[in-house]
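A protein chain is absent from this complex, but the other protein chains hold their places.
Naming follows writing order (A, B and C), and every chain is counted from residue 1.
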Amino acid sequence: MIPPPFTYVAPQSLPEALSLLQQHGSDAKLMAGGQSLIPLMKFRLASPKYVIDLRKVPGLDTLEERDGHLVIGAMVREAAIEHSPLLQQRYTGLVEASEVVADPIVRNFATLGGNLAHADPANDHPAMMLALRAQIVAASLKGQRHISIDDFLVDTFETSLAPDEALVEIRIPHPPQHTGSAYIKLERKVGDYAIAAVGAQVTLHGQTCTHVGLGLTNVGPKAIRPTEAEQFLVGKQLDEQTIREAARLAGEAAEPTSDLRGPAEYKRGVVRTLTARALRLAAERAQKG
Amino acid sequence: MTQHVQVTLNGKPFQADVEDRLLLVHFIREVANLTGTHIGCDTTSCGACTVLVNGVPAKSCTLLAAQVDGAEIQTVEGLEQDGKLHPIQEGFYEEHGLQCGFCTPGMMLVGKALLEQNPNPTEAEVRHAISGNLCRCTGYVNIVKAIQYAGKKMSAPAPEPVEVK
Amino acid sequence: MHFTGQETINVPMQAVWDFFMDPHRVAECAPGFQSMEVLAPDHFKPKVGVGIGAIKATFTLDVMLENLRAPDHAEVKGHGVAAGSAVDFNGRMDLTSESEHVTRMDWVADVNVSGGIASVGGRLLESTARKLTAKFFANMRENLQKHSSPAKE
Partner (left out) sequence: MATDLHAFGKSVKRREDPRFIRGKGTYIDDIKLPGMIYMDIVRSPYAHAKILKIDASKALALPGVLAVITGKDLDAYKLAWMPTLMSDTQMVLPIDRVVYQSQEVAAVIATERYIAADAVALVEVEYEPLPPVVDPYKALEPDAPLVRPDHADKKTNHIWHWESGDKARTDQLFNEAEVVVKEHMYLPRIHVSSIETCGCVASFDKVNGKLTVWMTTQAPHAIRTVFSLVTAASAVGQIPEHKIRIISPDIGGGFGGKVPVYPGYVIATAASVLTGLPVKWIEDRSENLQADSFARDYHMDVELAGKRDGTITAMRVKTLADHGSADAAANPSKFPAGLFNVCTGSYQIQAAHIEVDGVYTNKPPGGVAYRCSFRVTEAVHAIERIVDRMAQELKMDPAELRLKNFIPPDKFPYKSATGWEYDSGNYPAALKLAMEKIGYADLRKEQAEKRARGELMGIGISTFTEIVGAGPSHTFDILGIKMFDSAEIRVHPTGSAIVRIGVQTQGQGHETTFAQIVAEELGLPVDNITVEHGDTDTAPYGLGTYASRSTPTAGAATAMAARKIREKAKLIAAHLLEASPDDIEWVDYKFQVKGAPGRSKTMADVAFAAYTNHPQGMEAGLEAVDYYDPPNLTFPFGAYICVVDIDRGTGAVKIRRFVAVDDCGNIINPMIVDGQIHGGLTMGMAPALLEGIFYDENGNIQQGTFMDYLLPTSMETPAWETDKTCTPSPHHPLGAKGVGESATVGAPPAIANAVVDALSHLGVTHLDIPITPWKVYEILQAHGLTEV
């Protein structure tokens, strides 16, 4: 399969990239790793006139803890997250999400930034970012702004980025002490999009849950935050009964449709199961942390 | 519009002016005439087109040639060095790690990259590493053995090359 | 794929009917409408570019109006192709006058997408088709309400 003709540009700086974006608007597409965009172009389902490759733009490969946040540049590869010693302990859920994106080879080029900006409800990171309450840093020639992940994710393939805006950074607040996170995905086979997946982050004070974040993958037009489940958990002891009720509420929050991955009701059941399992795992890690 | 793409291909400089949209796999197969890299699907699923870009496995059907300008590319043709097979090649030969041979170049390159990070991987580690490459013939059992064979060979002092006729 | 919906329009029923009888104004309600060729009052060929996010396809449609029963019932039938893909649809619209100035529009649509888009984008097809169909009727409501009375050319 052959992509249709287009003009390839690899700007040397962010301002240069942003002015190209402003100049060409919806005729242009930003490319990070290209692992979602290029297949769409090969099927001629996407045919941008300009492909703006960010690979030469300096400063987009940051992966560091800075002013109370973990800061991840738009061009940081999934493989880098997967293998980063910095993340293994305190950002386990994020690492686990990267570990199940597509397959190991795709992860060598796929990026967290691209995964979020593509806004595919089946992608793994949007849900985990909901659980981690991440912020998106968007840049345009007018300047930068911070967008909460909840506001960033608008609909299937739609984000709140303006046509002239680029996602440049993801900021994840430092998890407080006694916080644990997890991402659990059920897929038909390696490389598949999730039948459903759940990301969870839990902060404990003693046995009590003080903060919790949850996100659901591929059970709606976009990644879903099961708000009622989160609210139910806060201030409660994370015993089995509580976890099961939270799982039930998460299942209620899902908006699955029936497709090749199974009937809607099945997916709802999987959401319940994975929510419970993710919460147990996150809580276990929180106690250690 | 065209791009000037300059790479190090199996250790030697290689450059060409190519269409912006040219896929890396076609750059390698059609422009550089190295046909050991194959095409098996349209969806980045099968890994038959796997090459090493700056040492890491990449699916060359899902990269533009322009994207790897300036990079070091290694294909299956670059595994054998001055007439001496790479241990990964010996491993696939010794352990019957291939049948039709179509997925083999990708499998070997992934195996090589794994062994450089992890010289003596467990079966589970090998299975994880090759999970982006489909093989329809072998059932993977002997591919795992082949990569582990190469690992032992590479960590062994002064490896004896096996004779591959 | 089978979709249904309802729009409450703050316009008299006759005006809604007149609007519906004007292919140009109806076509403009199609999401991504680009241009249209009218072959007959009840037969036209609009060109629409539908897309979500990076995915875009331009369909040249062939649309016929059928079983028109003024002033409250109309059906539309159409099909179109984009490179490697095809779309076929049937729509039915029933109008009820809720009050002098308020009309309820109940609509039913059956859509079938086949070919490349279906085989690759299958998992997103239903939600997208539902969204675009609903948008079409929502646009109709908005455009109708823009002009308090139907334009008479």
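Just so it is clear, a contact is a pair of C-beta atoms (placed from the backbone, for glycine too) under 8 Å apart; a residue touches a chain by one contact, two chains touch by 3 or more.
Since we're looking at a predicted model, the values are computed, not measured.
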| item | value |
| --- | --- |
| Chain not shown, its touching partners among those shown | A, B, C |
| Contact partner of the left-out chain, one of C:M64, C:V102, C:A118 or C:A138 | C:A118 |
| Per the touch definition above, residue among B:P57, B:P105 or B:G151 touching the missing chain | B:P105 |
| Residue ranges of chain B at the interface with the undisplayed chain | 19, 21-22, 26, 29-30, 34-43, 45-46, 48, 75-77, 79-80, 85, 89, 92-94, 96, 98-105, 108, 123, 126-128, 130-144, 164-165 |
| Chain C residues touching the omitted chain (full complex) | 79, 81, 83-86, 88, 112-116, 118-120, 122 |
| Residue ranges of chain A at the interface with the undisplayed chain | 1-2, 4-5, 44, 103, 186, 188-193, 195, 243-244, 247, 260-263, 265-266, 269-270, 272-277 |
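Simple rule for what comes next: only the chains that are shown with their structure count from here on.
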| item | value |
| --- | --- |
| Longest centre-to-centre distance from chain A, chain (CA-based) | C |
| Approximate Å spacing (C-alpha centroids) for the pair chain A, chain C | 35 |
| Distance from chain C to chain B - Cα centre to Cα centre, in angstrom | 51 |
| Cα-centroid distance, chain A relative to chain B, in whole angstrom | 30 |
| Chain B, residues touching no fewer than two other chains | none |
| Touching residues (chain side chain B, partner chain A) in the complex | 1, 3, 19-21, 23, 42-45, 47, 50, 53, 56-59, 61-64, 66-67, 69, 110, 128-129, 131-133 |
| Contact footprint of chain B on chain A as seen in their complex | 1-8, 10, 34-35, 38-39, 41-43, 51, 53, 55, 79, 102-106, 108-109, 190-191 |
| In the complex, chain A residues that touch chain C | 29, 36-37, 40, 43-48, 118-119, 122, 155-158, 193, 221, 257, 259-261 |
